[in-house]
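Please read through the structure below; I'll follow up with questions.
All protein chains but one are shown at their positions in the complex.
Chain lettering (A, B and C) follows the sequence in which the chains are written, and residue indices restart at 1 in each chain.
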Amino acid sequence: MTARTRRVVEGLIERTLWACAAVSVLVTVGIVLVLVWEAAAFFGEVSPAAFLGGRTWTPLFYDPQFGVLPLVTGTLLVAVIAMLVAVPAGLLIAVYLSEYASTPVRRFGKPALEVLAGIPTVVYGYFALLFVTPWLRTVIPGLAGLNALGPGLVLGLMILPLVSSLCEDALSAVPRGLREGAFALGATRLQAAVGVVLPAAMSGVSAAVILAMSRAVGETMIVAIAAGQQPRLTANPLVPIETMTAFIVQVSLGDVPRDTTAYRAIFAVGLLLFTGTLGLNLASDWLRRRMPGAVR
Amino acid sequence: MRRSRLLPACGLVVVSTLALAACGGPPAPVRAVVTIDGSSTVYPLTEAMAEEYHRAVPDTRVTIGVAGTGGGFRRLCRGNLDVATASRPIAPAEAAACRTAGVAFVELPVAYDGITVAVHPSNTWVDALGVEELRRLWRHEAQGRLLRWSQLRPGFPDREIHLFGAGADSGTFDYFTGVITGAPRDSRGDYTASEDDNTLVQGVAGDPGALGYFGFAYFEANQEYLRAVPIRLREDGPAVLPTRDTIRSGEYQPLARPVFVYVNARSLDRPDVRAFVEYYATHVGDVANDLGYVPLDDRVHAAIRARLAARQTGSLYGVEAAAPARTLAARLGLDPP
Amino acid sequence: MIGARRLDGLVHGLGASVLVLALSALGLLLWDVVHDGVGRVSWAFLTGYPSRRAATAGILPALAGSVWLVVMATAMALPVGVGGAVALEEYGSRGRWARLIEINIANLAGVPSIIYGLLGLGLFVRALRLEHSLVAGAATLALLMLPLVIITTREALRSVPVSLREASLALGATKWQTTWHQVLPDALPRLLTGLILAVSRIVGETAPLIVIGALAYVPFVPDGPWSSFTALPIQIFAWLARPGTGFRENAAAGILVLLVVLLITNSVAIWLRDRSSRRRDA
Partner (left out) sequence: MGPQHPGRPGGPHAAESAEVGPKIALRALSVSYGDRRALTTVTLPMQAHRVTALIGPSGCGKSTLLRAINRMNDIIPGTRVEGDILLDGESIHAAGTDVVALRRRVGMVFQKSNPFPKSVFENVAYGLRITGVRDRRDIEERVEESLRAAALWEEVRDRLHAPALTLAGGQQQRLCIARALAVQPEVLLMDEPASALDPMATQRIEELIHGLKRTYTIVIVTHNMQQAARVSDTTAFLWMGQLVEYGRTEDVFTAPRERLTEDYVTGRFG
C-alpha cells in the first residue's frame, strides 16, 4: 500500500469513527426534535402558562384541563419518598463501607448492593404492588391499594446502590492525608468522617444525591404498576397519584387517537421530564467535576 | 492480516439504517400475520379465539394489540390492519375516514358486554341506583363536591365515597359516560381511574366505602369479593341486576352493549384472515360464556354469519350510534323496529 | 471522649444494619418472587404460548422476542458505540467538538428510558413507519444502549497501557492499525464485560417498548427482523395487569425467567472480567 492510499484510508476511518461518535449527538438532537416538534403542536392548543401553571390534569375528559402540576407533584412525591430512603441509607452505607467495614465485608457488600441496581424495574413494580403495599396496608389503615408510598419506598431501594456507590467514590476520593490528620488529632472514625471527610466530599455527595433524584424522577415502571393513575395535587403519600412517566405509559397503552391534544400531551410531558432530568444531570455533572481529585 | 472488520460493520449499520429510512418502510413480512388491534374490552374474547384457533391451525400467526377502540379503527381505516375490535359501533366520522381511504369493512357483532356498577360486599345501604343518581355522582360538576354517600341520597351513611372507574382512554369510559352523564367523556376526574379492570376490582374489593364500574366479565370473575348494584333506568322502572340473561334480553339498560369486530374487506381475500374470522364468528359463542361476555342468541348469531359469508360491508349503526335503544335483532331486521 | 467513642460505635452498627437491611430487602424481593413463581416454572411454561388460562400460558414468544431484541440492538449499538468511543479515546483531541460529544454522552446516559421510547415512537414507528416490528423495538433499545456502550468502551480503552500504543506507533503502525491490532484486542475482555452489563440493562427495559406500542398477544416466535414481537418484561407487565392469582404466579414465574437470563449474562460478565484480570497478572 502506498503512503498516499494509506493516508486516504486512515482519513476515511477516522472520519467514520467520528461519525459514529456524532451519532450520539444525533440521538440528542433527535430527542429534542421529536419532543419539541410534537410539543409545539400541543402548545398551539394549550398555552404554556395553562400547562405549567394549571392545577388540574384531565386531558382525557369532556372538558380537558392540561395543568401539569398534579403530575409534577405526583412525580416529586414519589421521588422525595425514594430519596428519604435512599439518601440517608446510601450515605450511611457509604460511610460504613469506606470508613468502617472490613475488607471481606466490603468485598461482599458492594457487589451484593450492585445486584439491587441490576434488577429490572418491572420486577420492582411487582414487589411494590404485590408485597410492599399489601404489607404496608396491614400497618397503615386507610392506605389505598395503589399509592405513592409503596412504590416510593421500593424506588428508594432501587436507587440506593447508586447513592451508596457514588457517595463511596466521593468519600474515597478524599485524600488519605486529611483523614490521617484527623486521626492524629485523636478523632474517632466518626469524627473524622463527619468533621473532615464528609465536608471534603460534599460536592461528590451532592452530585450523587442529585443524580439519584434524576433517576427517581425518570423511573417509570414501578410507578406505572403500583402508584395508581390518578393525577392529584396532593402531598399525601397514602392515596393514588400519577407521575409524568406513568401518564406517558397510560396513554401509550390506552385508546387515545393520535392527532388529539391528549396524545400530544405525552410529548409535552416528555419534554418537561427531559428538561428536568437534563437540568439535574448537568448539575450533578458540574458538582462531580468539583470533587477533590476529580479526573478531567 | 485483515485490515478491519469493525469498520465495515460500523458502516453497514449506518448505511442500512439510512437506506431503510430512504425506502420509507419495511418489506412485507416473511410470513403473513393476521393483525388485530383495538378495544381492551374485547381483548379477552379475541385472545381466546386466537388461542383456540392457534391450537386448531398452529401455523397461522395472529397478533393482537390493545390500542383501544379508536386506535383500532384508525389503523383499520389507514389500511394497515386486518381486524379492528371495538366495544362500540364505528362512529360516523371514523366510517367516513375509512371511506376516504378506500377501506371497506365487514361489521360483526360478536357478543354482549355489560358494565357492572359494584360496591364492597359489606356495603348494606345501597339497594339499587337510578341512572339519574349515577349521573349526579359521575358528571364533572360533582368533582370535589359530591364526596360522601349521604350527599348521593339522604339516608345513606355519612361516610366518604371512593370512586373507581375506567381510565379516560378506554372504550368503557366513553360508553359509561355517554349513557350515564349524557355526553361522552363528561366525567368527574377525582376517582381512581385505570385501564386495568383488575386494579378497579381490587380497589373496590378492598374498600368498604367504594363504588366502581367496570366490565361485567371482571365482575363475574371476582364476584365473591364484590356486590353488583341493580340499576334503575327510569325513576319508576324496575331495578335490574346485571346477569347474563338481563344483558342478553336487553333488560339491563343502559349499561349493556354489543361488542364488535370489524374486518378489512380486502384482507378477507387472504385465506388466513378469512379462515380466522370465520372461525371467530362461528365459535365465539363457545368461549364468550366462559369469559363473562354474554353470547349472541342463535338467531342473531346466524344472521351475523350470513353477513360475513356475503361479505356485506358497512355499518348497522348510523348517526345514532351511541344510542343502545334498538336491539341487534331489530337492526338486523329480525325483529320489527 | 467516651461519648464520641460510643457514637462512633453506634454509627458503625447503624451502617452495618442498614446494609444488612438493604440486602434483606433484596432477599425478601427474591424470596417473594421465587415463592410466588417457582411452582409455575416448568418446561411447558418455557416452551408454551400465551393463553387466557393462566395455568397453560407459556413464555416462549416473549423469551424469543427478548433474545431477538437484544441481539439486534447489540448489533446496531455495538459497532457505532465502539467506533464512537475509539474516536473519543484514541483520536480525541481536546477540541470543542470532542468536549461537546463527551458532555452529550454523559447526559444521554441519564435520560430516562421512557424518553427514548418517545424518540422511538416519533422516529421509528411514525416517521419511518416501522410499526410494531422487531426493528423498531431493537433500534429504540440500541439508542438507549449507545451511551452505555460508549462509556464502558472508553473505560476499557483507558485501561490499555499507553506503552502498548507507543510500541505499536513507534514501529510505524498507523493509528488505526494500532487501535485495531493492539488496543482493541487488549481492551476486549473489559469491553465485553461492560457490553454485557449494557445488555442486561436492556433485557429488563419495559417502558420504551410500551411507549413505541407493545402488542398484547403474540403467539409465535419471531422469524425475522420485521416480525411482530413481545418481550419478557412486557409479558410480565401484561400478566400483572390481569385479574386472578394465576396470572400473578405467571408474572412471578416470568420474573424468575428474566432474572435467570440476567444471572447468566452477568455471570458471563464476571467470568470474562476474572479471566482478563488473570491474563493481565500473568
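Definition applied: a residue touches a chain if its C-beta (ideal position, glycine included) is under 8 Å from a C-beta of that chain, and two chains touch if they have at least 3 such contacts.
All of these numbers come straight from a predicted model, not from anything done at the bench.
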item: Neighbouring shown chains of the undisplayed chain, as defined at the top; value: A, C
item: Among C:Val20, C:Val38 or C:Ala167, the residue in touch with the chain that has been omitted; value: C:Ala167
item: Identified contact with the non-displayed chain, of C:Ser51, C:Thr152, C:Gln177 or C:Ser228; value: C:Gln177
item: Positions on chain A where the hidden chain makes contact; value: 1, 3, 6-7
item: Positions on chain C contacted by the hidden chain, ascending; value: 93-94, 161, 163-174, 177, 181-182, 185-186, 279, 282
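The rule is simple: only the chains that are shown with their structure count from here on.
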item: Chain pair bearing the highest count of C-beta contacts; value: A-C
item: Whole-Å gap between the CA centroids of chain A and chain B; value: 36
item: Touching two or more other chains - residue numbers and ranges from chain C; value: 79-80, 82-83, 176, 213
item: Touching two or more other chains - residue numbers and ranges from chain B; value: 3-4, 7, 10, 14, 66-67, 195, 199
item: Interfacial residue positions of chain A with respect to chain B in the complex; value: 9, 13, 16-17, 19-20, 23, 56, 58-63, 137, 144-146, 228-232, 240, 250-251, 253-258, 262
item: In the complex with chain A, residue positions of chain C that touch it; value: 1, 4-5, 7-8, 11-12, 14-16, 18-19, 21-23, 25-26, 28-29, 32-33, 36, 79-88, 91, 100-101, 103-108, 110-119, 121-123, 143, 146-147, 150, 174-176, 197, 200-201, 203-207, 210-211, 213, 233, 236-237, 240, 248, 251-252, 255, 258-259, 262, 266
item: Residues of chain B touching chain A in the complex; value: 3-4, 7, 10-11, 14, 39-40, 66-71, 74, 140, 167-171, 173, 177, 181, 183-187, 189-195, 199, 202-203, 206-207
